[in-house]
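Have a look at the structure below before the remarks.
A single protein chain has been omitted from the complex, and every remaining protein chain is retained in its original position.
For chain A:
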C-alpha cells in the first residue's frame, strides 16, 4: 500500500475528459478493472449488473473508483469481492445522495479523501504508515454520513431542548404535586 495522498491524487486526477458518461458501460469497466488486476477474470465479477444505473453522478463515482483500482502501481492488495460489491451497491448510492455533484469528489481534496477512505474502510485495507485507530478517527472526522448524522442529532437535541424549556414554562403554570413540607 502507498500513503493515502497517492490515492487522493489519483481521484483528483480522474480523466473525465476521456469519458462519455452517458454511454459508458459500468459492467464493461469493472470487467476490465478486475481482468487487469487478476489476469484471470473471464466472467463479470459481480452478481448483478450495474448498467441499469442511470444517475450520471452515481455512474461517475463508479468511474472514479474504477480509475483508482485499475492502476497496478497503486499497490492495493487483494480484497474480497463480496464486501466490495456491497460497498458499490449500498454505500455509493448514499454518498451520491449526500454529495450529489460528482465534480465535488474530484475537486475538493477532503471529499476525495473521504471517498478513498470509505472504500478502504469497506474492503478492510489500510494505507501505508497508518494505524487502524488513526484511520478510523480520520475517516469519521470527514465522513459525510457521520457529518449528517451529527447534524441530525444536533437538530434533534435542539428540538428537545426547546421542548424542555416549553414544558418547564408550562409546568410552572400548572399545579404541582402535594408534599408535606416546603423547602
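Please note the rule applied: a contact is a pair of C-beta atoms (placed from the backbone, for glycine too) under 8 Å apart; a residue touches a chain by one contact, two chains touch by 3 or more; residues count from 1.
Keep this in mind: contacts and distances are computed from a predicted model.
Between the listed names "AMP-binding protein", "Electron transfer flavoprotein, beta subunit", "IrrE N-terminal-like domain-containing protein" or "Sulfate transport system permease protein CysT", the UniProt record for the complex's undisplayed chain reads "AMP-binding protein". Among A:20, A:73, A:133 or A:183, only A:183 touches the chain left out of the display. The chain that is not drawn here is touched, among residues A:21, A:81 or A:165, by A:165.
In the full complex, the hidden chain is touched by chain A at residues 157, 160-161, 163-165, 167-168, 171-172, 174-183.
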